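Before anything else, here's the structure in question.
All protein chains but one are shown at their positions in the complex.
Up next is chain A:
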Amino acid sequence: MAANYWESTQRKHWQVSSECLSQWRNATEERLRLSKHPNANIDLGDPTHIRIFLHGLLVKLGHRLSCRQQILATAELYLARFYAKASVKETNPYAIVTACLYLACKIEEYPQHIRSITAEARALWPDCVSSDSTIIGQCEFYLIEEMGMCLIVHQPYRSLKQFSRSMSDIYQGQLIILPDEMSCAWSVLNDSYITDLPLLYPPHIIALAALFVAVLTKAPRGSVSDTAVSGSRMANLADWLAQCGADLSAISNCVQQLLSLYHSWESYRDSTCQQIISKIINTS
């Protein structure tokens, strides 16, 4: 529940193994193939690129509505859950993104009228979103159903703040997370929603991985003494992680997935993905 991740529906129903995720995805692909769906054979390219594209849509609409990060993160997780069970090829992601944000606003107690959110989405993507808001309402229904009505989500941001506080308590200032690292870790968490991590790991593990990535990438480069300092910071961090009994293999798995996201991002082209999605949606 709000206070307890371990008793939450997120833990019980929406934290799955990577095998389970692939199984869901394969089943969807199989269904499209068997029903001879016109988009079944469209090549989506690097799946991460499509995820980056969807993330971009959500962030864009969220900023137009002045949504806080907490709302965006909830909507991102809804989107990830939905597309774990459905395929981008068989749906209109612009409408799904809008429905995710509409629902997240309500659940995070920052409700927006369905007509105004539809109007904002339409202003951004006039060819892809209908002016009829009941269509977004319909998407909301199917979205909620697909999520098994599990709507309250736990996010890693809270854990990140807690870890930073507890570290400075333990090391009496020696290993305080620098403001730079903290804001970097925060951005890494924002990006973590592009990956499968929120479906695979509990929020605190993702928060620790983000912290690790932040310390790693913010490490000063250049002089030998700097490298030594950053090396010892990394060692301290690893030491602290081991001390708190965190699942190190899970964390390292997360770190790898985050780093591979950034690697894949280097070859990302927005226009390419937009073309692929246009091919999927009938815009006539």
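What we mean here is this: a residue touches a chain if its C-beta (ideal position, glycine included) is under 8 Å from a C-beta of that chain, and two chains touch if they have at least 3 such contacts; residues count from 1.
The rule is short, and it goes like this: contacts and distances are computed from a predicted model.
**Q** Mind telling me which option in "Ubiquitin-related modifier 1 homolog", "Cyclin-dependent kinase 8", "N-alpha-acetyltransferase 35, NatC auxiliary subunit" or "Lipase domain-containing protein" is what UniProt lists for the chain we can't see?
**A** The UniProt record for the chain left out of view names it "Cyclin-dependent kinase 8".
**Q** Just one of A:Asn26, A:Thr134 or A:Ser232 touches the chain that is missing; which is it?
**A** Among A:Asn26, A:Thr134 or A:Ser232, only A:Thr134 touches the chain that is not shown.
**Q** Touching the left-out chain: which of A:Leu124, A:Cys150, A:Met234 or A:Leu259?
**A** Touches the omitted chain: A:Cys150.
**Q** Which parts of chain A face the unshown chain closely enough to count as touching?
**A** 1-4, 7-9, 31-32, 35-39, 68, 70-71, 86-87, 90-92, 94-96, 102-103, 106-111, 113-114, 127-130, 132-142, 144-146, 149-152, 280-284
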